[in-house]
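This structure is in structure tokens; I'll ask about it shortly.
Removed: one protein chain of the complex. Kept in place: all other protein chains.
Chain IDs A, B and C follow the sequence of writing; residue 1 opens each chain.
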Amino acid sequence: MSAIATYTRRELMVVAAGREIHDREVVFVGMRLPLLGFGLAKATHAPEAVGLFENGIIRDRPAEAFIYTMGDPPNIAGALACVGLLDVMSLLQQGRVDVGFIGGAEVDPLGNLNTTWAGGEGRPVRLPGSGGGQDIASLAQRTVLIMEHEPRRFRERVSYVTSPGHFPGRRRGGPATLITTLGVFDLRQGRFRLRSLHPEVSLAHVRAATGFAVESDGTPAVTEPPTQEELAYIRHADPQGFWTGDHRGKGGD
Amino acid sequence: MSAIATYTRRELMVVAAGREIHDREVVFVGMRLPLLGFGLAKATHAPEAVGLFENGIIRDRPAEAFIYTMGDPPNIAGALACVGLLDVMSLLQQGRVDVGFIGGAEVDPLGNLNTTWAGGEGRPVRLPGSGGGQDIASLAQRTVLIMEHEPRRFRERVSYVTSPGHFPGRRRGGPATLITTLGVFDLRQGRFRLRSLHPEVSLAHVRAATGFAVESDGTPAVTEPPTQEELAYIRHADPQGFWTGDHRGKGGD
Amino acid sequence: MSDKRQSLGDAIAAHVHDADAIALGLALESGIPFAAVHELIRQRRRDLTLIGPISDMAFDQLIGAGCVTRVIAAWVGNVAGGSGYCFRRALEQGIPHPITVEEHSNFTVGLGLKAAAMGVPYLPTLTGIGSDIVRDHPRIRPQDDPFGGPPLLAVGAIRPDVTIVHTQRADRHGNAHLWGNLGLTLEGVYAARRTIVTCEEIVADEVIRSDPNRTVIPGLLVDAVVEVPGGALPASVQGYWRRDFETFLGYHGRSRTLEGYRAWLDEWVLGIASRDAYLAHLGQPALDRLRVRDQRLAAAANFAP
Partner (left out) sequence: MSDKRQSLGDAIAAHVHDADAIALGLALESGIPFAAVHELIRQRRRDLTLIGPISDMAFDQLIGAGCVTRVIAAWVGNVAGGSGYCFRRALEQGIPHPITVEEHSNFTVGLGLKAAAMGVPYLPTLTGIGSDIVRDHPRIRPQDDPFGGPPLLAVGAIRPDVTIVHTQRADRHGNAHLWGNLGLTLEGVYAARRTIVTCEEIVADEVIRSDPNRTVIPGLLVDAVVEVPGGALPASVQGYWRRDFETFLGYHGRSRTLEGYRAWLDEWVLGIASRDAYLAHLGQPALDRLRVRDQRLAAAANFAP
């Protein structure tokens, strides 16, 4: 895999996110990488997917220009509909959303995400909170989690469950896939299992970066690298590498 | 009172309805006579009253042209807002509506109205049903009832309570005033009491037309007849006498 | 999104089945999808449940034609005239066959649809306490306030199999602009398993996208979109058609007797192949009187990013 120099980890994550969207699906789109993944899926294998944004925007095309937030004017211009937050949340609660994307500061093997209080051992750090994360985690038919893969973020038990993962009595959905900076994992039925390692990442590296046991069947697969077409889309959509540069862009924290 | 020949009973009822609206009030407006009463009140003593219609229209002026239903285009053109039915019902449920108007086929001394099944003695007659009547009766700060005054309609107990009157445990509002073809009655606190007789109507006439005892204090007052200004407004708003002619217009049933 | 354009006949055939629960007339007196109602009668749908707030005469016509066994509504009649005579004959005399009515107020039928739209089994309300409507009601039950306040009523979800709406314009994917009366349109569409949109005009995608706040009906909830100019007549459509009061009144008078209703139905529905034929039967002078030719345009709204 000599291709590693030709794309960034984040570009690979965008590609992996896009592949989680099937054609004609209704997608609850987040910002950053999932937003790019949605646009990529639309441009390639899922041309009839529809995107919902929690502020009430419904789109079937990516925004015409680069956006920093889902409320930015280019995301409204040309939208199919601008409805209320409760209208899109109602569609989510009805079960009409096939897949939603969420991220967090901490994750555990059941797919619980913490975006509220982090750093259980040291001085606790207050994070911004749920936003729509709890709702997507509770109500989408399946969720795709996107995470930085670091030991302090991959914990046996998160210190606070902001967005619930798998738990007994869950009525619908739950985390299906976890895409990290190191690999892709299946989380279905509450079983955390390696699906693929990103190119040039070793299983030992993943195990060292994970605060709990990583299950894997035999020799792990390798995450399919981006195609030229996929990369071209991403670089058109994020020309400055704001979201997809290897060093997190100005929007990072 | 020689003025009786110069205006119709329905014109007098419109005037009585309009007088029930105070300035700056939020009014849940019905069709027919209350609609004209609202316009009359706006044009005279209540210029800052605001009208809500159950289909979601909010107006502070009468429709520009004659309307048969509240959904007619002249009631939409120039409206302040067209919102959803549940939005105006929510304002009603919050207690933000000062006064609502309702009618029915039967009424009893507690102000219960029946618009569902009539004619308890003979073959029952199916009426159209509640519409928004139950909601206005339940939720407005006060209601004004408008009725044809006939013995079969004024019953000791209505055969079906579509729009509830006074009952123990009522949390808000209830019928305040009943305007009929013969007089005006107070219904506050569940006491049915004559407020005024229309000109040239006798108390004996009212008693004969009412299926229960009519209470009155001393010599009844006489309903104040329409002024020339009031009549001019009504005849401008209903030039054909569609709602206010003495023989009920084509819209009658 | 895919292209969902169909003819009215095909849309009704594909998406409305016998025994379905159908919501229509959701904008109250305006925008009632009468063309679709008449197509339902011509296609002889049976055993339908009708759902709506006040149905004007659409429900009455369907009941008289024998399509209906159950009504979930707040008011059934003819708004300008009063009683619906087919509704009365069905309930008072079982003609053409008995039907049942689930009584509602405008608010409770709206809350039932809203509960389904929100994906919850019920919504709480204060309306109806003290009314006979809510007594032994199959879908309205007492419910405690978990925060210790006085008791409420819970209105159970009403989930239509199909909602049919008529709007001013839509794109071929079913994203529809609607203005004027909204009533319960949004709730009825979000609540339904399937939605058919009839509209005055199918327009280019870019027309709809130029004003996403006007899109009351997102195409992702729509199964078929049908261009039917005049498809709501005799009901009004803001900016397109005035209310055809004479037709409402004519129906009211003629439907007073069973024979009169049947003759009316033969003349205006069974003997009419399509909405175009209906408009032709109405005649040019009536169309000239009813069609809106004035322009009173909404103030400009700039969506430039």
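Operating definition for what follows: contacts are C-beta pairs under 8 Å (C-beta built on N, C-alpha and C of every residue); 3 or more make two chains touch, one makes a residue touch a chain.
Owing to the predicted nature of the structure, the values given are computational and were not obtained by experimental measurement.
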Contact list for the unshown chain, restricted to visible chains: A, B, C
Touch criterion as defined above, residue of A:Glu48, A:Asp72, A:Glu150 or A:Asp186 at the omitted chain: A:Asp72
Residue among C:Ile95, C:Val207 or C:Leu270 that touches the chain left out of view: C:Val207
Absent chain, residues of chain B that touch it: 24, 26, 48, 50, 57-58, 60, 64-65, 72-74, 76-83, 86-87, 90-96, 139
Interface with the undisplayed chain - residues on chain A: 31, 54-57, 68-73, 76-77, 82-86, 89, 92-93, 116, 123-135, 137-139, 160-165, 167, 169-171, 250-253
Touch residues of chain C, complete complex, unshown partner: 119-126, 141-143, 145-147, 149, 152, 154, 156, 168, 177, 179-180, 182, 203, 207-208, 210-211, 213-214, 238-240, 242, 292, 294-305
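The definition used in the following text is that only the chains that are shown with their structure count from here on.
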Chain contact topology (line, ring, star, complete or other): line
Chain occupying the most central position, where position means C-alpha average: C
Chain pair, most C-beta pairs within the contact cut-off: B-C
Most widely separated chain from chain B, with each centre as the mean of CA atoms: A
Centre distance in Å when chain B and chain C are each reduced to the mean of their C-alpha atoms: 28
Whole-Å separation of chain centres (CA-atom averages), chain A against chain B: 58
Chain A and chain C, separation of their C-alpha mean positions in angstrom: 41
Where chain A touches two or more other chains, by residue: none
Contacts with two or more other chains, residues of chain C listed in rising order: 186
